[in-house]
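Yeah, one chain of the complex is gone here, protein chain that is, but the others are all in their spots.
Let's look at chain A:
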Amino acid sequence: MSIHHLPCEMLRSVFQNVNSHDIPHLRHVCRMFNNVIKTNYCFLPRVAYLVKIFSENGQIMISNMKSGDINGCTQNLFEFDFNHWREIGIVEMEFEDIQNCDDQDVKKAFTMIIEEMIKTRQSQLRKMAFTNVSVSDKVAIEIEELFGLALQQCENLTVENSILPISISKKSVNASKFDHFRWISSIGSSPVPSTEILKKFQSDMKSAVNRRSFLAEMDSVTVEAACDFLEEWLRLPIASFFNLSFHNCDDTWKTRFLAECEHRELTHNYMEFQSRTHNNAHVKVSFSQDASTCCIWPVLDVPARTTGQTVCYSRYFRDF
């Protein structure tokens, strides 16, 4: 029995297991393989691509680049042949400098992107970023839908310097997948549920068996939420890495934070909070007065040298 005797759905299951860069080789093997791959592209492993959508002189442009490459092919979004998306797996999507564009165009562009993403079964999206994007309320439905997709799939969600007609609900935060979240100097139709996001990280951290890392950068957060997170980390047996930065943390915030810590009996030594489960781990809290930001991250000290150890480690993540 030769491989040609297998029905095409079984060939498809075979091809689902190969690496994405072996697919073009397989297409060259014979006509049958080529046909199976051509018609089933959306179900097979695809080459990772970055997609960037931006505006240039009021025109909305699209640029597709292979992950790792710097140069991509740029063209007008409305002239782009979306059939190309069948052969690529989009892992990152960036929206940049979309301002002062015609509302109808923006609406049409977002609708097209969402439709094509669904049509070409894009399910590997890991990162979505909005930078300098401001769109009007007329595009609210599309942005909402796009965020829905992003929350389901992305590990990394970044919004910077943007005005988006979106209100992220507490419910969708809890069901989402991200562990890196940045929302800086941006405006949504309702404030970002920063407390909920911290709570989500807190509960993910509890169940994190594979030592994930959690990153958040937000404009403001309540003192209680920050303390809750800190307290949880200090007593968890699995020490995940995290990095939290909060903007708009002025002196008042700092005073209230320290008062809350004292109230909860979280003792610290020069802003280093000793972990209760690990002798050599602590959390460092750092305030920058000029930028009024607060950064919180864990520090794991490895003894420089112990018996039988040939490698000499320096200390990790210390802010000398």
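As a working rule, a residue touches a chain if its C-beta (ideal position, glycine included) is under 8 Å from a C-beta of that chain, and two chains touch if they have at least 3 such contacts; residues count from 1.
The rule we apply is simple: contacts and distances are computed from a predicted model.
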Hidden chain of the complex, named as in its UniProt record, picked from "Ribosomal RNA-processing protein 42", "Prefoldin subunit 2", "Phosphatidylinositol glycan anchor biosynthesis class H" or "Skp1-related protein": "Skp1-related protein"
Which residue of A:L6, A:I163 or A:A225 touches the chain not shown here: A:L6
Residue, one of A:D22, A:E56 or A:D103, that touches the chain absent here: A:D22
Contact footprint on chain A, counting only the chain that is left out: 1-7, 9-10, 13-20, 22, 25-26, 28-31, 43-46, 123
